[in-house]
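All protein chains but one are shown in place.
Showing chain A:
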Amino acid sequence: MTLDTVKHATETPEAAQPWKELGLKEDEYTRIREILGRRPTGAELAMYSVMWSEHCSYKSSKVHLKQFGEKIPENDAMLVGIGENAGVVDVGQGYAVTFKVESHNHPSYIEPYQGAATGVGGIVRDILAMGARPVAVVDPLRFGAADHPDTKRVLPGVVAGIGGYGNCLGLPNIGGEVVFDSCYQGNPLVNAGCIGVMKHEDIHLAKASGTGNKVILYGARTGGDGIGGVSVLASETFESTGPAKRPAVQVGDPFQEKLLIECTLEIFGEKLVAGIQDLGGAGLSCATSELASAGSGGMRVELDTVPLRDATLSPEEILMSESQERMCAVVEPGKVDRFMEICEKWDVIATVIGEVTEGERLEIFWHGEQIVDVPPRTVAHEGPVYHRPFARPSWQDVLQADDANKLARPANSAELKEQILKLVASPNQASKAWITDQYDRFVQGNTILAQPEDAGMVRVDEESNLGVAMATDGNGRYAKLDPYAGAQLALAESYRNVAASGAKPLAISNCLNFGSPEDPDVMWQFAEATRGLADGCLQLGTPVTGGNVSLYNQTGETAIHPTPVVAVLGVIDDVTRRTPIAFKEEGQLLYLLGDTHEEFGGSAWSQVVHDHLGGLPPKVDLERERLLGEILISASRDGMIDAAHDLSDGGLIQAVVESCLRGGAGARLVVPDGLDAFTFLLSESAGRAVVSVPRSEELRFTDMCGARGLPATRIGVVDGGAVEVQGEFALSLDELRAAHAETIPGLFA
């Protein structure tokens, strides 16, 4: 087969091209021809197809995502905003923190271990590319029904993949979530988050500037793994030059990534790079076009110099390969030798593959013949934008009218007790220790808090005790009932979790998991959720620093629950003031902060006891969330509370049980005036937390709440070896522990 050069493409304008097989629409292919003034070469077509994919171009979501850039709250902390590999915020003392959450949903369903492992690898490289040392990871996960046979295939693989990769990188896994719901049966959500720390002056950006600067590809060799998705593999064009079928899921090598991290940090330390980009989705196509697009000049790449794992790869395949553990740096000529020395020290392969040129073209050559000549912006940043139609689903009203508050409630204390025990043991509320114990939470020696705490927290500075905290939350059931409120509830819960740990929420990242954008119902959910999140962030003063969108999470016609996952990053000046969730000290007083209403729509109780989803989710009051956050942070700083736990799914009783089991102490609770036991224990009203107050601090604490207008109700005392609700029931800690701890290993061990 002849090489499809630019010259050849110009000479054969009518040659048939597999644009459809590559996932492009006809008008998109026409637009590429217009941009180039000729038909694209095979290599150009490959680049446009992957870069204009939904995953890389955000073509369906862009019009909604722009709100995150428009509704920006006043916030001094933001150093780098949306558009770079990850956002960066100032956490004080000269430190900057970068963080982001990404999805690796589809690959993890096909090949759970490698899908999840490379999800960790990808997000870690994003953080590294900003100039930061990765310091922690978190993994929000959602699976199908816990007792479904396929969940038993997917979950253990995903968990082992996250552990196998993350543990080998030496990154503590400090948080995340595990949620089960049959809506995720064919579409598990495997989201991965990472936090990185650097000094302000170390922030790096993905841009290629400075004519004559060298473009260096370093890390793993390029192989045939993860090439542009299955549609590409069927294409006749590529068939003759390589093996007919290759895996579309990437394969990870965490050892290589660990070397890449240390090597890159040493390179940063000597200030050797002018621009840097990691290679993830769309591989070299993405890295070269984004670097060139963001820089001031053009770029020339000699593609045949790329080190290969498989010598038979065609240029198109090399451009599309998503082989892991690779980075691309732009380096001044005088610094190349030192750059290479450091790579050699870490046994990392590095190759000069091109240079920054004058002009504005991205030109790629294959053994001296030109196969790509494009304006890089048209590949990287000026892809198609769709205004997908959206409309409120016809079933939304019916769903909301199916009021969960009307479900049959427990008739007596015995029934209440039985339902609570069932709740505590249900897969979503049960202990996830069997899963999280497969992740290293201690490595790096800076972990202050890790799961099952409300937020993960790591120390940033050993001298000053500065630290950062992060929580991730999302509730697809709430979002299904009301996507606008659901997104805000995810934000509120994550914000509350960070505040409960004692840290001040600063900024957020998100991972927006939805069904097909071609379904107007789903697009409405997406539009509502993004609007809710943008409005919420504006109100709470926490800007969106970046994030990720995962669409097409559906099986046939059935989409997953809309699942916006929100990661809130917080800062704490002194980690010794952190607040854990454990109730430990007998005699301490338990206070419920916030208001409790009859709110059962989307609740864990309605799911566990009635297998029901309907009505409205809990009411959102972000001003209340902010006030609650301020109280929790002040109380932590001034030593007024010894423990705090946010109230979310499962309500007060779930939080109390978790805190008691964590600390090994029981609690005696009294139902407050004006509430019935059922609502008190199981309602999921937002804006609430339970705190443990030393008796000596009670007055000071209640005075503070009173002065600031936050309802604080004394509900009991830390005492004994049981969780007892006066006049209702008592459950011994042993009984609760068994119910809470045995479910997950019983299903998956």
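The rule is short, and it goes like this: contacts are C-beta pairs under 8 Å (C-beta built on N, C-alpha and C of every residue); 3 or more make two chains touch, one makes a residue touch a chain; residues count from 1.
Assume contacts and distances are computed from a predicted model.
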In UniProt, the chain not displayed here, chosen among "Sugar ABC transporter permease", "ATP-binding cassette domain-containing protein", "Protein-export membrane protein SecF" or "Phosphoribosylformylglycinamidine synthase subunit PurQ", goes by "Phosphoribosylformylglycinamidine synthase subunit PurQ"
Tell me which of A:Val443, A:Val670, A:Ala730 or A:Leu747 is the one touching the absent chain. A:Val443
Of A:Pro18, A:Gly87 or A:Gly163, the residue in touch with the unshown chain: A:Gly163
With respect to the chain omitted from the figure, which of A:Glu84, A:Asp253 or A:Glu697 is a touching residue? A:Asp253
List the chain A residues touching the unshown chain? 160, 163-164, 167-170, 253-256, 258-259, 346-347, 436-448, 459, 462, 575-576, 578, 749
